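All protein chains but one are shown in place.
== chain A ==
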């Protein structure tokens, strides 16, 4: 690692000021620290969000949305949402491994927007709202492609608000060495329609499969997806799977998610 200093603010205000002063936010570090070790980043100064209590925890707002502080760990989400939003709790409970889940955070995952990360699928399918220190961003406007988001320089996520669907499930086909999804699908059924978000598959990062959403909104069953396929053109191709394979997995995993949710 290149040398850097660490600041440890205890309030959001101090954290934002330290980041504006040239620091890079450090949340759980489960992606950032390996990146630093590989010398793929040279931040000069890290601002640890670990001690900022107001960024942690889970609550429910007046609209019934579940509000998760950005520095809340996957383990906490898995535990706290088990009754209120089991689909999202199950997603959080299967990220990485137990030790990773005790450090990794929802805000860190969404800010990084790895094209194979789990949380982007959960947030996009749920129609979540990403709250930052300056504004609120709808999930539909937030994800801008592989490792790219709507976040401005110096802007940090403070909270994520999730409407709770009638039914939801996350089905993940893992790449066993990394434990990241090769392809994973989050299906969320709301009163006014179904949302389907797919991660791991596309060169443009997480995306909504709108044809499947239309079919499932009129008939929420795996059979409603028969004959539908994802265009392989924009799929990721690597040593673990080619474009056609990933496109095929998109349909298979969506069917499994619908079956699990129904």
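In this section, a residue touches a chain if its C-beta (ideal position, glycine included) is under 8 Å from a C-beta of that chain, and two chains touch if they have at least 3 such contacts; residues count from 1.
Assume contacts and distances are computed from a predicted model.
Student: Would you kindly match the missing chain to its UniProt protein name, picking from "Sulfate ABC transporter permease", "F420-non-reducing hydrogenase subunit D", "Gfo/Idh/MocA family oxidoreductase" or "Carbon-monoxide dehydrogenase small subunit"?
Tutor: Hidden chain, UniProt protein name: "Carbon-monoxide dehydrogenase small subunit".
Student: Which residue from A:97, A:153, A:191 or A:233 sits in contact with the chain not drawn here?
Tutor: A:97
Student: Give the residue, chosen from A:9, A:29 or A:108, that touches the chain omitted from the document.
Tutor: Here the residue in touch with the unshown chain is A:29.
Student: Looking beyond the chains shown, say which of A:75, A:137 or A:235 touches the absent one.
Tutor: A:75
Student: Out of A:3, A:40 or A:239, which residue would touch the omitted chain in the full complex?
Tutor: A:3
Student: If the missing chain were put back, which residues of chain A would it touch?
Tutor: Contacting residues on chain A, toward the hidden partner: 1-6, 8, 26, 29-30, 33-34, 36-37, 45-46, 48, 50, 75, 96-100, 102-103, 179.
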